[in-house]
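Complex shown without one protein chain; remaining protein chains in place.
Labels run A, B and C following the written order; every chain starts at residue 1.
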């Protein structure tokens, strides 16, 4: 499957890009994170503390054990600080 | 002692005047209310249900058993409905 | 702390902006505006009577109590008296604080106390009738929250 992956705030800065398209067979968000972290140090560093990372699937907040089947867009970002 | 007595809202309408000056020996607000009520029916009517009447002494909310010694201005009015 | 009791209308937008800009980067501003209700067209006008002197005194005491309970940079109360028609703005409060929780709580508190402790009385005119608005038990009960 092909996914658009978006990064925001310090995740974008650590990984060094705002978005990319990946082809993956990852079943869940956690699988995808493991796959990316294995790829390069900058990913491993960005994802080293998942308690500080939030994920959205097709623009809805989700958990790391959420399945990726049918998903088009995955976004990773720190806890929100608006308002 | 001489007191300025003020009436507001429906107390003013029932008693028929916004303020008056009275000379009284009443020791407490309750005594003053009894004295006024004995005077004329319009006072007795206005003060017939004291649960619907509030009192202020020199512009501070007070109770009916509050002493009048040293007070200059007594105001009677219904529960407030501002805002 | 700014307290104003007046017969004239006030400009809610301009007052909100002036209050906020006057606090010069304080973080959080909450405002409340009370408006004469339309109530489906039945109400023609409302008249607010007040107790000059005591009104300002009561509002000042309520604002001082809010400033004791929460950390506020400033607060504003404007309340009108006299005759108003549906849609007219009756009053406003504004609170400014570094933190939104303080600004929200203080504005909510000011409104609860103002409702039941500031000497204003509303009379409503509809058709041929003119009636004094009765105080709500809920308004008195709201004070117990604080």
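Rule of thumb we're sticking to: a contact is a pair of C-beta atoms (placed from the backbone, for glycine too) under 8 Å apart; a residue touches a chain by one contact, two chains touch by 3 or more.
Bear in mind that the values here come from a model prediction, so they are computed numbers and not experimental data.
Although it is not drawn here, the omitted chain touches the following shown chains in the complete assembly: A, C. Check C:103, C:118 or C:135 against the missing chain and you find that the one touching it is C:103. Along subunit A, the points of touch with the absent chain fall at residues 6, 8-10, 12, 56, 59-61, 75, 77-83.
Within subunit C, the residues in touch with the undisplayed chain are 11-18, 20-21, 23-39, 86-87, 89, 98, 100-101, 103-104, 107-108, 111, 142.
FYI, only the chains that are shown with their structure count from here on.
Greatest Cα centroid separation from subunit C: this falls to A. Chain geometry summary: the mean Cα position of subunit A and that of subunit C are 48 Å apart. The distance from the centre of subunit B to the centre of subunit C, each centre being the mean of the chain's C-alpha atoms, comes to 26 Å. Counting partners per residue, subunit A has no residue that reaches two or more other chains. Multi-chain contact residues of subunit C, defined as those touching 2 or more other chains: none present.
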